[in-house]
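This is the structure I have questions about; it appears just below.
Missing here: one protein chain of the complex. Every other protein chain is in place.
Order of writing sets the chain letters: A, B and C. Residues in each chain are counted from 1.
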Amino acid sequence: MTLKAEKSHAKGPARLRLGMVGGGVTAFIGAVHRIASRIDDRFVLVAGALDNDPQRGRDFALSIGIEADRAYDSYQEMIKAEALRPDKVDAIAIVTPNFLHFPVAKAALEAGFHVICEKPMTTTLEDARALAEIVKRTGKKLFLTHTYTGYPMVRQAREMVADGAIGALRRVQVEYAQDWLAAPEEDPEAAGANWRNDPKKAGQGGAIGDIGTHAYNLAAFVAAEEPSHLLAELTALVPGRQVDDDAMVLMRYASGAKGTLWASQVAAGNGNNLSLRIYGATGGLEWWQEKPEELWYTPLGEPRRLLLRNGAGATEAAVSGSRIPAAHPEGYLEAFANLYKDAADVLAGNQQQTLVPDAADGVSGLVFVTACLESASNNGTWVSLDALRNG
Amino acid sequence: MTLKAEKSHAKGPARLRLGMVGGGVTAFIGAVHRIASRIDDRFVLVAGALDNDPQRGRDFALSIGIEADRAYDSYQEMIKAEALRPDKVDAIAIVTPNFLHFPVAKAALEAGFHVICEKPMTTTLEDARALAEIVKRTGKKLFLTHTYTGYPMVRQAREMVADGAIGALRRVQVEYAQDWLAAPEEDPEAAGANWRNDPKKAGQGGAIGDIGTHAYNLAAFVAAEEPSHLLAELTALVPGRQVDDDAMVLMRYASGAKGTLWASQVAAGNGNNLSLRIYGATGGLEWWQEKPEELWYTPLGEPRRLLLRNGAGATEAAVSGSRIPAAHPEGYLEAFANLYKDAADVLAGNQQQTLVPDAADGVSGLVFVTACLESASNNGTWVSLDALRNG
Amino acid sequence: MTLKAEKSHAKGPARLRLGMVGGGVTAFIGAVHRIASRIDDRFVLVAGALDNDPQRGRDFALSIGIEADRAYDSYQEMIKAEALRPDKVDAIAIVTPNFLHFPVAKAALEAGFHVICEKPMTTTLEDARALAEIVKRTGKKLFLTHTYTGYPMVRQAREMVADGAIGALRRVQVEYAQDWLAAPEEDPEAAGANWRNDPKKAGQGGAIGDIGTHAYNLAAFVAAEEPSHLLAELTALVPGRQVDDDAMVLMRYASGAKGTLWASQVAAGNGNNLSLRIYGATGGLEWWQEKPEELWYTPLGEPRRLLLRNGAGATEAAVSGSRIPAAHPEGYLEAFANLYKDAADVLAGNQQQTLVPDAADGVSGLVFVTACLESASNNGTWVSLDALRNG
Partner (left out) sequence: MTLKAEKSHAKGPARLRLGMVGGGVTAFIGAVHRIASRIDDRFVLVAGALDNDPQRGRDFALSIGIEADRAYDSYQEMIKAEALRPDKVDAIAIVTPNFLHFPVAKAALEAGFHVICEKPMTTTLEDARALAEIVKRTGKKLFLTHTYTGYPMVRQAREMVADGAIGALRRVQVEYAQDWLAAPEEDPEAAGANWRNDPKKAGQGGAIGDIGTHAYNLAAFVAAEEPSHLLAELTALVPGRQVDDDAMVLMRYASGAKGTLWASQVAAGNGNNLSLRIYGATGGLEWWQEKPEELWYTPLGEPRRLLLRNGAGATEAAVSGSRIPAAHPEGYLEAFANLYKDAADVLAGNQQQTLVPDAADGVSGLVFVTACLESASNNGTWVSLDALRNG
């Protein structure tokens, strides 16, 4: 095991205090946030309004070590009470269904708290713009947990593209295929995902909002370039579904490059198959989330190279996002932990710049979804993202 | 080594006589046809008009064992002379640049010869329809060498889909990515491919015609279903190129299924990366040409299975298209040889049905290209393939 | 994302108090233990004697949040002081160079502390036996951190073998190949690993002790069967090295099965390439540490199946060792965290049985190393492990 990796990630004992909204006993993503916040020992979870059932929320809060006086019945109560404490939380993590992201984030920011928010940032573009304004006005930070930007090899891809490893951008192929909604609607498994299929709670997009936004963000993060126009084909492939479960989007970049984004939750055999393939005039990069330690790099005309996290050829961002040596697999939770670690560094004043997506990325996500819905409702016309951005 | 595979492919000594048009000393695909025709010992190449430079063509013909009196200066001469011989060729292989497929095939069929023709069948839909008519009228056979339909695992995929292994079709993802045209036009390597970039010789489509037709055919072969509408985005990503080198096509099927086809010749790091992923209501199948012995099958909710050519679970078509046991890799040349072997079986009267694509598939290919060009020239509108089919 | 995985791993707020010996600022494995102990929130690190340089050890302890009065100068001091505290630590993690495992563990156990110890448990078989006796006598627990037994798919393999998935054992192929010691001795990188190459600090075995013991443990864990005899070929392939850097071991099982174990630290291109392939009369299982989420299973005569962590076909141990759904990669740190989580469950009285290796496994490891050294010193004779076990 190589000494190159023998470095501590600890930056001293100053742990930040974290509050959480949502993430109750039945919620998957809340547990992920809690683990991620602990891995590098930079946050301590001290307060929570974890459930829309207050009693269940308090019970669960106590069971995970939150003190009774900080196990709140509602986010409103939590924000009000914490604001008055001398040891108030430094940041609030929002892990609720989508429709609550906006009101909770707004309330938290306006009460002086930093926010770590699940994606999509809001359910409407209007709300997203409003929230970005609030961030600006309050001077507080909003971190948007687009998990996949936390993977070291994704960060390395971004750095390599920026350093010219593939030359001028030509084509982006980004896919996010799952199959957990492939069974018919009446299937209890699929039913368990119900808020995602309810436009009132999830927003109007289905797959396009739930995972399409991740795919869009990943491509934009690595390419450091967003398309100017898109055209979308949104489909509910499972009969009876109210929202799309499969989305195909064509993208045009101002530079002349082209892109395609596919998001599907009904492709049998695909677990969490997010991938990015990005090609330029002089090379290509390919990454698959299910094998996150690997980044394939081909300089045009040379053999394919398999770059490994923290291995030979690792860039600065990839090394700094690694805890252990190459070939000792890190994964999804460590990628997520990188977002928390970086947020802590920003909040502790250790660094100004961060790779963690912010409110502007949140707006971009809603611009993307809005454009897709508009294009699809017009049987697939090209929609200007620039117009929506300047909206 | 298992005795299951110990079967002879020889069907007796009656070898068929083959003539060839095109395929001279500088042509790649001509050599492929010759090897493929020999592998199962069902054809003997006895005549050829191999080159548009008659002297070079005759010299090369002699060098590969064709007798002097059957090394012809032109296809016209060959067809005329062979028609008069008692030992005339049984079939003529056409391996010229695209624009010659139609006149050579027409002349050969009308002179009473069967035809084995490279794709795309013609350069215009009008010609394709005319050729299909000629096939019908003459009663002669036309075999269209869509290589990839010769792979045993592709044939197995087709059989599995037909047998309901994936349930009702939902989504087709077919890709054909290469990088051999990624270098700038002035590069001698790319220049060497010049007829493909000349609309007069190759037809109006670039990548869409050269490899998009293969991808389209592969998807149609396996799904046994063709889309009713498509929408295309065709791009010349390399500056100065006259035809598209990258094509993205959205497809709608009458059944409600959706499809996407990507063809690119400029994606760095892709050699001959044709793949098909096809998903239905109860399962999925995935195949990559560069690993042609493998077919991934996932029944929804079960573990992924890796099916191997001639291995456990092999279907009839896969076994009959195999020469050697599983795990002894067969490849591109054997896939191609399956087309020749099957053609021989048809011509020898051993079988009526064949999996080898025919003139109808050739028409489908031109319908596809025509629709793509029409859609692209209208900035991406949906075009009815049915309307063109009934043209 | 499926609700199947939406379960909390928290078991209530009772966190255990952890002390640590070794794991100072330059040590890789100490950081791993600290992260692993945090992931599931079952331990809090409150005390440490982290370095053989007391000042450096105290400074580092403070920097990672240990209170000043529990940042000790030596393990002796820590054990003595903690034993007197009402809030004394529940367990002590030992992450020192190998030669200190025995004295520290002995002192800790005899002072009434549970122990979580790095492998190999001791540097001599005599010490291992003595320590096992002390464990027995004190009634305290000793957990041996053979990391790889914490991987869910390794645990699933063990369960599948026990359930008869491969039938009677025939052959075991276990390999652990690295390349981080491949450079010549004078290379600073290799020099950084110096204690491992010093028989006084690491024990007499080199690769055989450092990683061979992991490989041996992995095979024994999955097969639930240990060989009766072995024959070893130990080599220092890098000139000038004092201990073996490459080891090949043949193994015979009482049942008639055969095994091979290869451990090398000088095989260029191998990062942390531990793998296990295990074959029985009716099936085979294959696992690679660098792709830890995947387990290949082949019932004899059927297609290969790719089993995924927490996916279709997951066994109980694999599900309970998972935090997130299939296809969201967990890795090395989560495998390590499973050891800590399970240790916590035992120490909290939540469960009696555990999959975490214990002192008996530690003795087995030293029996293995001792037998290898004996065989190698006799130019490769068969050595009876049973005789050494009964020693």
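Just so it is clear, a residue touches a chain if its C-beta (ideal position, glycine included) is under 8 Å from a C-beta of that chain, and two chains touch if they have at least 3 such contacts.
The shown structure was predicted, so the numbers you read here are calculated from the model rather than taken from an experiment.
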Which residue among B:Pro103, B:Pro199, B:Gly301 or B:Pro325 touches the omitted chain?
-> B:Pro325
Specify the residue from the set B:Pro292, B:Gly321, B:Gly365 or B:Gly380 that touches the hidden chain.
-> B:Pro292
Candidates C:Asp179, C:Asp210, C:Glu294 or C:Glu330 - the one touching the absent chain | C:Asp179
Contacts of chain C with the absent chain, listed as residue ranges = 166, 170-171, 173, 179, 182-183, 231, 233, 235, 237, 246, 248, 250, 256-258, 260, 262, 264, 266-270, 277, 279-284, 286, 296-301, 304, 379-380, 382
Touch rule applied to chain A and the missing chain gives residues 297, 301-308, 311-313
So which bits of chain B touch the chain we can't see?
-> 1-6, 8-10, 12-13, 15, 25-29, 31-32, 34-35, 38-41, 60, 62-65, 178, 180, 189, 192-193, 270-273, 289-293, 308, 311, 323-334
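The rule we apply is simple: only the chains that are shown with their structure count from here on.
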Ranked by contact pairs, first place goes to A-C
In terms of CA centroid distance, which chain is the most far removed from chain C?
-> B
In whole angstrom, the CA-centroid distance of chain A from chain B equals 43
Could you put a whole-Å number on the gap between the CA centroids of chain B and chain C?
-> 54
Per the centroid of Cα atoms for each chain, what is the distance between chain A and chain C, given in Å?
-> 34
Hey, what residues on chain B touch two or more of the other chains?
-> 297, 301, 304
